[in-house]
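Of the protein chains in this complex, all but one are displayed in their positions.
Letters A, B and C mark the chains as written, and numbering starts fresh at 1 in each.
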Amino acid sequence: MTGNESTGHRRGMGLVPLFNLVMLVALFAALAWGYLAPVSGSSGLAHRVDAALVESGVESRVTAVLLNYRAYDTLLECFVLFLGVVAVWSLRPFRYDRHDPSPGLILSSLVRLLVPLMVLVGGYLLWAGSNQAGGAFQAGAILGGAGVLLLLTSSPLLSALPRGLLSCGICLGPVFFLMMGLAAMVLGRDFMEYRGEAAALAIVALEVVTALSIGLCLAALFGGRRPEAGQEGAGKAVPSQDGGEGR
Amino acid sequence: MSVPPALVYGLTGLFLFVAGLAGLISCAQLLRKILAANIMASGVFLFLVTIGHGRGGVIDPVPHAMVLTGIVVSVSSTAVVLALACRVQETANIHDLLKRRAGGDRE
Amino acid sequence: MIWQNWLLVMILLSSLVPGLIIFSLAESRHGLRTTLNLFGAITKMVLVMIMIVGIHQGKSFAVHLVLLPGLELVLRADLLSALFVALSSILWLFTTIYAIAYLEDSPNRSHFFGYFSLCVTVTIGIALAGNLLTFLFFFEMLTLSTYPLVVHRGTTEALAAGRVYLIYTLAGGFCLFLGVVWLHVLVGPVDFSREGVLSPLVESHGQTLRIIFFLLIAGVGVKAALFPLHGWLPRAMVAPAPVSALLHAVAVVKAGAFGIIRVVLDVYGLQTAKGLGLLMPLMLLASVTIVYGAIYALKQDNLKHRLAFSTVSQVSYIALGISIGHPLAIMGGMAHLVHQGLMKITLFFCAGNIAEILGVHHISRMNGVGRRLPLTMAAFTLAAMGMIGLPPMAGFVSKWYLGLGAIAQGQGWLIGVLVLSSLLNAAYFLPILYGAWFKEPEGEWPADSGTVGPVESHWMLIVPPVVTALIVLLVGLLANSGLSPLAWVRLIINARYGL
Partner (left out) sequence: MMGLQLQSDCWLIWPVILPLSAALVAFLAKGQPRLSGLTGALLTALASGTLFLKVVNHGGGSYDLGGWQPPLGISLRGDGPAVLMVLMTAVTGLAISVYAGGYFQSRIAMGGKGRRHIVQERFFWPLWLLLWGALNGLFLSADIFNMYVTLELVALSSVGLTALSGKPASQVAAMRYLLASLLGSLSFLLGVAFLYKTHGSLDLATIQAALALSPPVALAMALISVGLMLKCALFPFHFWLAPAHANALAPVSAILSGLVIKGGWYLFFRFWQGFLPLVGDGVVVVLAGLGGAAIIWGAFQAFCQQRLKMLVAYSTVAQIGYLFIIFPLLAIGAGQGAAAVFYFAISHSCAKAALFLAAGSIFLQMGHDRINNLDGVRQILPITTFAFALAGLSLMGLPPTGGFIAKYMYLSLAVSQDSWWLVLVMVVGSCLTAIYICRAVSHVLSPRMVAGRSQVVVGASMEWSALALALVAILLGFIAPLPLGLFEVVG
């Protein structure tokens, strides 16, 4: 936000802030009280997670939870990302078109250097996710970061993308998730039931596709408006001019 | 007697939640409200992570998975709220401009 | 037998279906609309006659629909409902004929007749209601189907009247609703055929039952225009004349009075109501309303307003008859349900004619109307004499039995009320009659629409009041024959109290 136009005005000093303060302190005290109170029994789900790990087809426990035990949550999460993009794109086109200064030599050469590196790191994280920290989401975040860099520098790479590809890419994650889940059903199992050998394969495929889709969605979210919005009805999508607002 | 780190993280998480809430309620500027909401979210996530560590060295992966999911959800909401904020701000600017212009004409 | 059960539904449908079709008709389909209206009205008459013959032969008619476990819609035809159904269907036929002519060439007729049919359907539903829930069901719907009729003219005045009408009736409706629910919680479903379910509770829940009685009477009393709740009625006079006729003689006010009969006789039962001491306040209220209405009627110069206050006064005879609590008085009250309907509808038809044909709305301008509209004024005269209670008119019969009942019950002072009311009736009707027949007209009528053929105006405007007026006369003359309403009422009273 470059402007200094605050929408509200400061309230006069009085009892209200004091009251707020007291309430917030009380809230914090209550939360801490709830947190610190001794709890009997429950040990969480760690043991169950471990016990079923062999069946799940992955070694990393977090990945097992994310993509197998609670894959339904992850499916919906992919839909949340997709929904985020749809919601952002559905907004009225943003008229405020600041003229971007050209990225400059340092930034553009840095991008040329960084982006391939980031893609590499993403790939590594994806691979690492099978048995240690890492996985589709981390990789997706890195890929998204690369996309953001490209957006910021108005890279010609982006304008070279075919028009429909972006939409398809946004949908890729949820579509693939759904298809894998339904494939399990077709094979006579439950929806999204992956076990053993097949599970390992399925989850790797899911991870790759999810990472790509997440990266794309994050970059699209950063864009802050639908690609064609800048030039209603014009032929080509040029997302490169959209950067900057999300900052 | 040493304080277990999980406790510190947990309390910090709760504190961030409350601090974010304070910001959300009292900040007038939209951007600050959004940031405050993000701080709240971070507090909750931190708190969730500490839950997974609470029990005798065994790390529970489920809260971790919840945090990952939660972060993605939160990113999505933040993106939408920022995009909306841009529109709202733009409208406010235009109104401001119009008002100023109208005022200038009268003077 | 199946047809017996479906007969009641058919009676409802015979006006509902034409009504719904009429809603969808274009404004210009005058012929079809008229056909549908008359077809519905005549079909209903026939069906009702079949039903009455059936009841007379001892057949029973009932339909059930379960809304919830323990919550049933019941339609049942007993002697009392047959009385009201017969009245409604006969008067509907006349009102329909009258309204077709009255509203000729006015806008929004499809709407008018649609709601008109709905209104009659709902009234029949009230008459046939077999338990308190069903009664409530139709009673609330009556408010909604009559409101559009009240505001039909669409003037600011009409809208304001409609607003007042809605506020009164909806508030009353909620009182009734609460009372019904409360009673339901207390004793389960309250069926009209099981009189006396409340008597075991008199000892334990006396106070509660009194409050519920108050709520129920407040609910039905709004529509019956009992004294403090009558405010909507005179205002609702802005509606077209057929609507006023319908509201006063058949639908709203009568439904309220019918509700009072149901609540006192069928829900509480005479003995329970007496035991709880509920009849005395009702009697006082009815007496006050009778006198109050009559006095206010005297003050009005607008003919329809005078008739409205007259309704306030006359309908309370029914409540009075019930609250006296003697079978003879109840007989008078129930007979008055029919008699008042016949007389009042005649009066409103005539008032409508005078306003429509001559443009005269005020009593002070009515001098000499009898020369221009002899048939109308003859009908008016018959009905007014009935209202006053001159023998051998219908009104006399009901007043006679009311008086007999009051004396038998040891409430002689009520004779005073009856006499006072009759004097007041005479005071506000006789000057009209005198002026109309014996005074010279004061110049031109404001808007004389001219004669049509041999009669004063369109025959459909003239025939209904004349016929109803003749019925008023016949009902009084033949009160002792087997076919009169009084005979039917005697049947009811015999079945209940073994007179």
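Throughout what follows, a residue touches a chain if its C-beta (ideal position, glycine included) is under 8 Å from a C-beta of that chain, and two chains touch if they have at least 3 such contacts.
Keep in mind that this is a model prediction, so the values were computed, not measured.
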Partners of the unshown chain among those that are drawn: A, B, C
Touch residues of chain A, complete complex, unshown partner: 30-31, 33-35, 37, 39, 41-45, 48-49, 52, 68-73, 76-77, 79-80, 82-84, 86-87, 89-92, 167-168, 170-171, 174-175, 178, 181-182, 185, 188-195, 232-233
Residues of chain B (touch criterion as defined above) contacting the omitted chain: 17, 20-21, 24, 30, 33-34, 37, 40-41, 44, 47-48, 51, 54, 62-63, 66, 69-70, 73, 76-77, 80-81, 84-85, 87-88, 91, 95
Contacts of chain C with the absent chain, listed as residue ranges: 65-69, 71, 107-108, 111, 136-138, 140-141, 143-144, 148, 151-154, 159, 162-163, 166-167, 170-171, 173-174, 177-178, 181-182, 184-185
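In this section, only the chains that are shown with their structure count from here on.
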Arrangement of touching chains [line / ring / star / complete / other]: other
Chain occupying the middle, per Cα centroid: C
Centre-to-centre distance between chain C and chain B (centres being mean Cα positions), rounded to whole Å: 68
Residues of chain B that touch chain A when the two form their complex: 7, 10-11, 14-15, 17-18, 21-22, 25-26, 28-31, 47, 51-52, 54-55, 58-65, 68-69, 71-73, 75-77, 79-80, 82-84, 86-87, 89-90, 92-93, 96
Residues of chain A that touch chain B when the two form their complex: 1, 3, 5-10, 17, 20, 24, 27-28, 31-32, 35-36, 43-47, 49, 61-62, 64-66, 70, 73-74, 77, 80-81, 83-84, 87-88, 91-92, 94-96, 137, 214, 218, 221-222, 224-225, 245-246
